[in-house]
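Missing here is one protein chain; the remaining ones are kept as they sit in the complex.
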Amino acid sequence: MSNLLTVSPSPHVHASDTVQKIMYRVIIALIPALIWSVVVFGWDALRVTLIAVIASVGFEYLAQKYIMKVRPSVTDGSALITGLLLAFNVPANLPWWIIILGALAAVGIGKLSFGGLGTNIFNPALVGRVFLLISFPVQMTSYPVPRMSDVDAVTAATPLGLLKEGLMNGQPVSELLGQLPTATDLLIGNMGGSLGEISALMLIIGGLYMLLRKVITWHTPVAVLGSMFVMAGAFWLVNPEMYMEPAYHLLTGGAMLGAIFMATDMVTSPMTGKGQIIYGVGIGVITMSIRLFGAYPEGISFAILIMNAFTPLINNTVKPKRFGGKK
Amino acid sequence: MNMTILYTVITLGAIGSSAAVILYFVAQKFKVYEDPRIDEVEQALPGANCGGCGFAGCRAFADACVKEGDLSELYCPVGGNDCMSGVAKILGLDAVKKDPRVAVLRCNGTCEFRPKVNKYDGATTCHIIHATYSGDTGCQYGCLGCGDCCKVCDFDALHMDPVTGLPVVDEDKCTACGACVRECPKDLFELRKKLPKHRKIYVACRNEDKGPVNKKACAVACIGCSKCFKVCEYDAITMGNNLAFIDSDKCKFCRKCVPVCPTNAIIETGFPPRRVKEEESTQEKPVVNA
Partner (left out) sequence: MLKTFKKGGIHPPENKLSAGNPIQEMELPKVVYIPVSQHIGAPSTPLVKKGDKVKAGQLISKSSGFVSANIHSSVSGTVAKVDTIPDSFGYPKQGIVINVEGDEWEETIDRSPDLVRECSLTGPEIVQKIQDAGIVGMGGATFPTHVKLVPPRGMKAEMLLINGSECEPYLTSDHRLMLEKTEEVLVGTTLLMRAMGVEKALIGIENNKPDAISLMKEKARGYKGIEVVPLKGKYPQGGEKQLINAATGREVPSGALPISVGCVVSNVGSAFAVYEAVQKNKPLFERVVTVTGKSLEKPCNLKARIGTQVAELVAFAGGLPEDTGKVISGGPMMGKAVASLEVPVTKGTSGVLIMPEKEAGRGEHLVCIRCSRCVSVCPMGLEPYLLMTLAEKKIFDRLETERVMDCIECGSCSYTCPSNRPLLDYIRFGKANVGAIIRARKN
């Protein structure tokens, strides 16, 4: 034996999972939806994604190295995910400088100003997205037309946007149905919308992969989608002419992307299953409230950010069930 | 349109004034009388909230000073005598006078003198190492080198020396608040009398093992040979647990104990260099960062 013996407190073995592996699993889970966006929007989708990723990773590296003066931690993959998710949340025809501004807001304001990975309160990608949505409402809501669509136009509205506009003009749902994409189109994602949010199917595939690899638990997505379904269903039952059917809400407006990828962000979601359900229901209810009564057609970004703010409170009040009962 | 503005002004005004009324009554209801001298005493204190006095911050100390009505048990080591006489003046009491003190690390087990015998790989705080095992050197009494003391120092007076692996006290900044004394799991810090020019003579070792054992673990350990004890003319040195201890209040700084120590465990700092006695200076003195 050449070296000195190592001494450390127990345990002496460790599971093979690392932060990096978890992050890369999330990236793998995002790939199907990314491929689909390229299919639908062409190479523009890839351009936006690349700019967002490079900008996010670059900002994180530069800020950590020169402003925070700590060792850059870009290899953990979290900035990469922030970039990807930011790209997923913007239209595929967004000018490059807006994307870079978004990445700066996401990484700089959303993440590093709180101390970096693990200490941020709000989902960085959503901070970036909401920042852009408020600053550049026109660019952020003029979506490119899907390539296989037969509509002859430069920009397309999202299904929820169409619905909202129609309802505001006093048209009943039955009249609007003709203008809206069909259920199959919604499921596979043949519609206008942000780059990554359109295909529910691809997102669900990614979600199932993450569930299988234990990156996420079922609590948050099920709670978000379930509560949206219940709330939308209740209103639909009361007046199907005024309110759209619940399944439609689940498949549109980034609900899937939000529920599966954004709300489940580990850093900003509660620690216990019970807490995650409360958090998910909160997101679902706020989202549906915005969609049904608010000015914005989508709203899940705002809902997640609002519930992010409640996460510390949920963590403090919702405790796991202790072994041995109450003291 | 004017009506709208009027409504707004009236509504907000009403809310504001009702809140003011509520606040007024609440403030009356929950009013707590505090001796105004507590504020005065607090003003006179350094305001470091270090806890060196044994209370949780300066306010608590000021409170105790006023309520106790006697300052003989109370002392702010950071403010020192000046501060305490100020407090005494406010309260019309007598303050105790104490010599200024400074924290001293009683271990000189640098990487060079005290070789590692195993590798520690766990949470890097001294307390956790202390609870885990005896440490990564052969000496179970010595400095663990994780710098818990530096973290608790409110006055930026303690820093780890990357070469020796030991903390170094910045005597100009040290206020003798005692935070490091309380923090060190090995009880290595002592508050010793502060002299001009950073003069100190102390035994830089806490090893209670028998001579042969600790000599193997550390080259500059006190082996309890009592030579210093015998040479001291002022009864300042006491022996116990295979260790010598120099009482800084009794020590007259005659420096006689220093050269007799066979392991150079007694350290002197701040003195002019000795007139060289050739026959004795064969051995290099341990380097001390004063």
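First chain written, first letter: the chains are A and B, and each begins at residue 1.
Here, a contact is a pair of C-beta atoms (placed from the backbone, for glycine too) under 8 Å apart; a residue touches a chain by one contact, two chains touch by 3 or more.
What you see is a predicted model, and the numbers here were worked out from it, not measured in a lab.
Between the chain not shown and the residues B:52, B:80 or B:135, the one that touches is B:135.
Considering the whole complex, the residue from A:22, A:145 or A:224 that touches the absent chain is A:22.
Of the options A:83, A:102 or A:116, the residue whose C-beta touches the omitted chain is A:116.
Listed by residue number, the positions of subunit A touching the unshown chain are 1-3, 5-15, 17-19, 21-22, 73, 76, 78, 116-119, 217, 266-273, 315, 319-327. Contact between subunit B and the unshown chain involves residues 117-118, 121-123, 125, 127-128, 131-136, 140, 209.
Operating definition for what follows: only the chains that are shown with their structure count from here on.
Between subunit A and subunit B the centroid-to-centroid distance comes to 51 Å (mean Cα coordinates, whole Å).
By the touch criterion stated above, subunit B contacts subunit A in their complex at residues 116-123, 128, 132-133, 136.
Listing the residues of subunit A that touch subunit B in their complex gives 3-9.
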